[in-house]
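Excluded from the complex is one protein chain; the other protein chains are retained at their positions.
We call the chains A, B and C, going by the order they appear; numbering starts again at 1 in every chain.
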Amino acid sequence: MDRLPRWADVALVPFVSLTLAALISALVIIAIGQDPWEAIKVMVQGSVMNAYGWGYTLYYATSFMFTGLAVTVAFHAGLFNIGGEGQAQLGGLGVALVCLFLPWPHWTLALLGASLGAALFGAAWAAIPAYLQAKRGSHIVITTIMFNYIAASLMIFMLVDVLRPPGKMDPATANFPPETHLPSFNEIPGLNLVFTSGVPANVTFFIALAMAVVVWLLLWRTRLGYQIRAFGKSEPAARYAGINPTRIIMITMLISGGLAGLMAINNVMGEAERLLGNSASGAGFIGIAVALMGRNHPVGVVLAALLFGFLFQGGAELGLWTKIPIELRTVVQGLVILFTGALDMMVRMLLTRIFALFRTRKLEAA
Amino acid sequence: MDYATLLQLLDSTLRLATPLLLACLAGLYSERSGVFDIGLEGKMLVAAMCAGAVAFYTGSAWVGALAGIAGSLVFALIHGVTSITFRGNQLIAGVALNFLASGMTVLVAQYLFGQGGRTPPLEGAARFNPIDLPLSETLKGVPVIGPFYHEVISGHSILVYAAFAIVALTWWVLYRTRYGLRLRAVGENPAAVDTAGVSVPALRFSAVMVTGVLCGLAGAYMATALQAGFGKEMTAGRGYIALAALIFAKWRPIQAMWACLLFGFFQALATRPDIVEGIVQVKIPVSFIEALPYVLTVFVLAGFVGKAIPPRAGGEPYVKER
Amino acid sequence: DLGGKFDKSFNEAAFNGAERWAKETGGTYKELEMQDEAQREQALRRLAESGANPVVMTGFAFGDVLNKVAPDFPNTKFAIVDMVVEQPNVKSVVFNEHEGSYLVGMMAALASKTGTVGFIGGMDIPLIRKFGCGYAQGVKAVNPDAKVVINMTGTTPAAWNDPVKGAELAKGQKAQGADVIYAAAGGTGVGVLQAAADEGILSIGVDSNQNYLHPGKVLTSMLKRVDNAVYEAFKEGENLTPGINVMGLANDGVGYAMDENNASLVTPEMQAKVDEAAAKIKSGEIVVHDYMSDNTCPAATF
Partner (left out) sequence: MANQSGAEAAYAIELKGISKAFGPVQANKDINIAVPKGTIHGIIGENGAGKSTLMSILYGFYKADAGQIFVNGQLTPIPDSQSAIRAGIGMVFQHFKLVQNFTVLENIILGAEEGQMLNTSLTKARKELERLARDYDLEVDPDALIEDLSVGHQQRVEILKALYRQADILILDEPTGVLTPDEADHLFRILKGLKEQGKTVILITHKLREIMEATDNVSVMRRGTMVATVKTAETSPEQLAELMVGRKVLLEVDKGTARPGEVVLKVEDLRVRDEHKVERLKGISFEIRAGEILGIAGVAGNGQSELLAALGGMQAATGTATLKGAPLPLSGAGSDGQSRRRSGIAHVPEDRHHHGLILDFTAWENVAFGYFNDPRYQKNALFMDNDAIRADTERKMAKFDVRPPIPTLAAKSFSGGNQQKIVVAREMEQNPALLLIGQPTRGVDIGAIEFIHKQIIALRDAGAAILLVSVELDEIMSLSDRIAVMFDGRIMGFRDPEKTDERELGLLMAGVTGKGEAA
């Protein structure tokens, strides 16, 4: 099987995969007696046709960028981190503790502190699976799944028995002090001309973009990144080159977990301004889809995150204005992962066939 | 904790362990053949929905169960095609199918019944009702074992007994039949099976299909025996607990049964924190009990409780040409 | 709330109220179901944003969110059930569930043969303990040495929608001798009623009239007229009167359900006794202790 041209590999393959996913989603919508065209219109209308919609689309995208980057970094070391969900929840815990129990004079400092807390807690939650993988060869996919559930239980415990303010009924922390309030787009001079009403998208968005750049530099411009990628391609070769597997696995997973945790400054600090149950609400898993769609490249991840942001906001709108249940989001998400992740080979075979066809055509023509 | 309470706990342990056991055995076939399957959860969910819906329409739990199996088989087929035919990443495929299931079930159920992703409650023959084993009433009087037989062993739906029968069956198939030998071999070294003139894809597909059937039963049990109808996300992570149990049992059927009973017992305990509190005299947060199966599994994975070595060829698609 | 629209109980009641209004006035309304905690604020804002007025929400969990959102939409009216939110444009509707629970408690005690009855709550919060406490008082009022077995389903919103656990708890309570079980647990109650029916004991529904779920097996249901509250709120429309409004026995906010499904189970004598108590409560002759007033309960320990 001869290879595909680079552009096809980078752009065409994901595009085809995505189209397939979209087509099937459309069929699903038809199957449940709804009108896909109508659905698209509602989604677009509610998510990108007005500032309000963008406010949410970008808010979701921000979270997905963090989790997507988290998966990406791990991927390059040959590690499949399914634990983003749990790491993001722990990140939320970090943010909550920092915001609630430390006095902050100004949001900028609070942001700094919270980011630190989020990253630390997220990284800590990734550390144990990483260690078990490195030292005892326990399959990181399974351990991270387990840690997602353990995290969920831990959070319930923290929220119900520890952090819930007395007299409050729902399992959530107290509201964070106003000093820790992050400016959302409608409060940022300049942006507030566009975003007039309150939107959840906030300064964290720019941090996410910055992180994408950082990850890119890390992977393709630094010695560490070089070692991470080499290790990911071939462990025996890495050992020959004197790359310490334990070190790489640990560092990579700590970075990955940290990124996943960082997402919490967006949803916990930037939006809810208190820690709620199930705060990550699935963003950790969507990170997988985002990374796969983005071909594990920061640029791709950012684009994929925007797409999923649109999908999420649009999906919410569907649930609101149409008879199509909001779960359609989950279906599309599943399809995207299936086609861009697992059926990658199929799409490639398909395209290579087509390309081969064209080549022969050319030859005949010549 | 008095004997009656213990019996009651064991009774619900049995009920709660059954879906885990069926899913766990399901996973055993797939993974023994070298196809890792973290999509058990999704298959169960789909099966539960199909079973619930069809049982409601036909009023027959049996037809429902068949529908459940069919639904689960469809997903198994996708998993097979993806990871065997197209050599896709088995883990990613599993993740994808779980999302697909979680969304699809609600979409369809909502479309069919318009009850927020539920199926209507099932009654009578639309459910697998408890069956009393012979003599359970008469033996009731016999001290200790009498009540045990009456309360714990007797009075479950047919699927519960089926699940335990399948444990024995699986053991026999795995270690006493030709199919079992080949199954174990293909999970360890597919090239050996291939050069011995046995088709690796066919073998793996068959295993994945068996997985589909058993997940189907697990899901059907959820919707038509344990509960009366399908509810959104009703499997609530049982597929993953089953996976944990499978690792815990190191991919062996008998041990899988014990693992599932243990994890089922934890779930039973989680419904009764008051009992736990009664025993240890301090308030244990329910969430801790709920986390126990996962924590234990991590310990096993870490090799503190004997190393869990998965089938050697597990996870990798079989390719002749490097 | 997270129990889901078709929990046959709390949310369904609200939904029915809305439906009734829609039918009578031909008006249209949007209903939104929460997938998870994080969504509440978005949903609320979106509805207000879209010009919906009034916006009615059921469930205490909306409290904090509403406190944040209401000020942003000064000329939109909000109504919240089960929670007090002091905002100029918010109407808070709370119920005296303890009074209604008291009545069905009596009913349970009267119907029980074993002298042991059960209570299964949803999420373990003061509000639900309020149900349980009223219920226990009612039981003791009839049979001072009756035993009340109390279980809570969980500590998170998931507890509103966990029929499996509900069923297991019901079976557990039966094993402890309970022959009447009162489920105040949203969607979880479906499992409780189911299990009770399977086990051949009686159960008591909550919020909506759930007698029909298992005819002849549901003793009665503690009615909490959320439907009325929602209906009223919609009817008042834009000129909804803000402030707190308590719905109790006195103003038919709560009560117990009688219909052909449970006629066979409730003897005239029983009904007479209960109605008598109801009258006394209305007249203030009997005062049912409200758990939430001081987080203690004379009749039960949680």
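As a convention for this text, a residue touches a chain if its C-beta (ideal position, glycine included) is under 8 Å from a C-beta of that chain, and two chains touch if they have at least 3 such contacts.
This one's a predicted model, so the numbers in the text were calculated from it and none came from an experiment.
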Could you tell me which displayed chains border the chain that was left out of the figure? A, B
Contact residue for the chain not shown (choose from A:His106, A:Arg221 or A:Lys323): A:Arg221
For chain A, residues touching the missing partner are 1-2, 217, 221-223, 226-227, 229-230, 233-234, 236-237, 239-244
Against the chain that's been left off, what residues of chain B make contact? List them. 175-182, 184-185, 188-189, 191-199, 312, 320-321
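What we mean here is this: only the chains that are shown with their structure count from here on.
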Taking each chain's centre as the mean of its C-alpha atoms, which one ends up farthest from the centre of chain A? C
Between chain C and chain B, distance of the C-alpha-averaged centres to the nearest whole Å: 35
For the pair chain A and chain C, the C-alpha centroid-to-centroid distance in angstrom is 39
Taking each chain's centre as the mean of its CA atoms, chain A sits from chain B at a distance in Å of 30
Touching two or more other chains - residue numbers and ranges from chain C: 33, 155
What are the residue numbers in chain B that touch two or more other chains? 117, 285, 287
The residues of chain C that touch chain B in their complex are 4-6, 33, 151, 154-155, 161-165, 167-169, 171-172, 175-176, 187, 190-191, 194, 198, 213
Contacts from chain A onto chain B in the complex sit at residues 28, 31-33, 80, 82, 128, 132, 136, 138-139, 141-143, 145-147, 149-150, 153-154, 156-157, 160-161, 285, 288, 292, 324-325, 327-335, 337-338, 341-346, 349
Under the definition above, what is the set of chain B residues touching chain C in their complex? 4-5, 7-8, 11-12, 15-16, 115-118, 121, 129-130, 151, 226-228, 231-232, 234, 236, 268, 271-272, 274, 285-287
